[in-house]
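Not every chain of the complex is shown here; the ones you see sit where they belong.
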Amino acid sequence: DAPKQPQSVPIQVQLNWVPEPEFGGIYAALQEGLYAQAGLAVEVIKGGGQVPCAQLVASGQVPFAVVSGEEVLTLRARGGPIVAVFATFQKNPTGFLLHAENPINSLEALWRSDSTIGIDPGLPFVKMLNERYPGGAVKLVPYSGALATFLASPNYAQQCFITSEPVECQLRGIQSKVLSLADVFNPYAAVVATNETFLKEHPDRVDAFVRATAEGWRRYLDAPERYNPAIAALNPSMTLEAMNIAARLERPFIVPEQGERAIGTMSAARWQSLCEQLTATKVIESCGSIDAAFVAAPPAVP
Amino acid sequence: MNSAPEVVCEALSRRFPNGVCALDKISFRVPSGGLTAIIGPSGCGKTTLLRIAARLDQSTEGQIRCVSRDGTPMLPRAGQLAVCFQEARLLPWRTALENVALPLELAGVDRAERRMRANRVIHAAGLDGAQQRMPAQLSGGMRMRVALARALVTQPSVLLLDEPCSSVDEFTRMQLDEEIRRLWQASGATTILVTHSVSEAVFLADTIIVMEHGRVHATHTVELPQGGRDRTSLAFSQEVEFIMRTLACAAGVARR
Amino acid sequence: MKGTLAAMRTITAPLVAVVLLLGCWQVAVMVADISPFLLPRPTVIAHSMWSNREVLFDATLSTATAALAGFALAALVGIIGGSVIAAVPVLRRSLYPLATILQMVPLVAVAPLLVIWLGFGLPTAIAASAVVAVFPVLASTIDGLRSVDPGLREVFLLAEAPPWTRWRKLDLPASIPAIVTGLRIAAGLAVIGAIVGEFVSGYGGSRAPLGIVVMTAMREARTELVFGAVALCAVVGFVLFGVVSTLGWLLLRRWHSSAQHELE
């Protein structure tokens, strides 16, 4: 049991999107009082589309924020003292969303076709795909954030997040499929990060937060239906049904090969390979010390 | 040639929303080709009358209208009715010449003729040399003369002049009066002239209407030969004297 | 009595226009058979607005607060700043063109700074709204002040009225028509600014503002909810616009030609 403290410390965590199953573990930990037991009074700050989470946590504005793996390395390369402490998605949950009747069935076929694909400008895997599968007539257009374009055009493909767009399609009875990016580009995703100063001054709080979050995830993945209503109440724009489906879909991306006990842990090798991919595509020049970029999760509680 | 309409004013009243009664059942007629001068204390309704005659304002009762020679009511076509307003109302982005030529331009007269005709009235108004100046570069009196020239340039058949000469010196005014008479006689326009100068009224008008407080105080027919009225003649002075007294009386009534 | 009637007409006219527009829209969507993901029917939008009324009500309140505060800030800064800039030739020549930059800095670029300086939620949304809305007020104020009749200005010069007095008794009243135009333009921009501010500032409390509702609904292809939220933005902008117009009319009706025929 976590030591009981007379007073709990207020701690904020900034999400990079609105409350969703993507953050299920944090909400489960809140609901079960795991943070409170660890002496932390956690306040979850909901994000919007363009909240600069990485910059906020790097500049010490918030102690914790949810960011992407590549954001950690890029911002570190620009001098931002950001450190990853917990990796929600062990496998890259992003991919390309296609209509089910689309004959294309692999990333390679997609990239060598003349399809139109909606992608946020500046995503690192575009350069990797270009290098890996040269010679396509594929037309890249910005991802507008709206699913409407996809739904209205049968030959259109777009980037997607496993817990989001495919679920919407399913709920609408539209047959879709996802080409996963994990084989080409597999960074950690939905990474909880803190900054170097906070880590140095309050290693205990970081530790307590990470343990509670990991435990939260274990409970969430066991019975997401128990926690989703609370999340749905915070995000009235997503239905409970969608959340339940999403929770089931995301499970294989979160639970590592070592099993539930290792939820959230990270390895230097994975970070190193991300670093190599980012430097090879010239997104950044170098990564500095990989070991300083993350804190391996503490041994899981049995 | 003299096909100018008669102007008939019948029991015309104008009451403004704030309760001021600017015209109170006023009636008179200006025969075809006649020149009637209206004279009266400041604020007695002269401008209001002209504005209603030009259909820029509406009467609350009665009407003022043009009647053609054969007795049928008529509306003067554009350019046939001209007004010289009490203020100059020049377009500030046009030179004096362009301002004078404006009514011709709006009537579709071609460039060369426009220029020629505008220059003619500009000369008559004593503005030679000022053609290319902007209104802001003209003196007050010059601006009023440009406005007068603009009213005269289309040779209208109904002419409404609101104190056209009030801001020029007496000598220039006499010259302008000569011009107005010449143009009026040449065109045969039915004219209403609002003026504060009794001698101007006597010099130009067939009939002088003295107003007070929205009513006709007196109507006087000038008994002088139309051809060449001599300002220095005794008859002229006597007419002036008479109107002065009537005016004094009207102003006295107004001030009660 | 006459006033009430006229006021009613002033409100009715845009409403009728909106209804006509929606009617055409409905018919067009049905005839052209446009996919509801792209352009939903007004009836569907209305239905979705009704079923999400609580969320939308809170969101509208929250966005309206930000837009109103941003608008007020923009009006204040624009009028005062514009007056100072118009009064000092050096500033006019240097700062006036420079101020165009203000409205051109994409908020997303400076979002981290804004959030760091102003914190999450409302203050950032207000700042964003004010930044976007201030330039029209500034420009209109400057141009209005510089167009004051020089004849009237001379009357004040003669009396050796100090600049502050001249501003209060001549420049400001004479520029009100121009300033009202600037404020009308700013009304709509203040709402856009608030929305963009919400994109970058996130939200602290439980109430998601309209900006967040739009973003999430888009991600989930709930196009009818997107349009519903946008319609509410428009309503907020409308109300601001109406308030500015009415205020302008009240100030100008006694003397300015633009307000003469409104209530006939």
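Labels for the chains are A, B and C, by order of writing; each one numbers its residues from 1.
Here is the rule we use: contacts are C-beta pairs under 8 Å (C-beta built on N, C-alpha and C of every residue); 3 or more make two chains touch, one makes a residue touch a chain.
Because the structure is a prediction, the values reported are computed rather than measured.
Protein chain copy numbers for the full complex, given in the shown labels, come to A x1, B x2, C x2.
The rule is short, and it goes like this: only the chains that are shown with their structure count from here on.
Contacts between chains form some other arrangement here, matching none of path, ring, star or all-to-all.
The interface carrying the most C-beta pairs in contact is the one between chains A-C.
Annotation: 86 Å between the Cα-based centres of chain A and chain B. Centre-to-centre, using mean CA coordinates, chain A is 37 Å away from chain C.
Touching of two or more other chains is recorded for no residue of chain C. Residue positions of chain B touching 2 or more other chains: none. Those residues of chain C that touch chain A in the complex are listed here as 35, 37-38, 52, 54-55, 108, 111-112, 115-116, 120, 198-204, 206, 208, 211-213, 215-223, 225-226.
Per the touch definition, chain A reaches chain C in the complex via residues 14, 18, 45-52, 55-56, 59, 61, 144-148, 150-152, 164-165, 168, 172, 234-238, 242.
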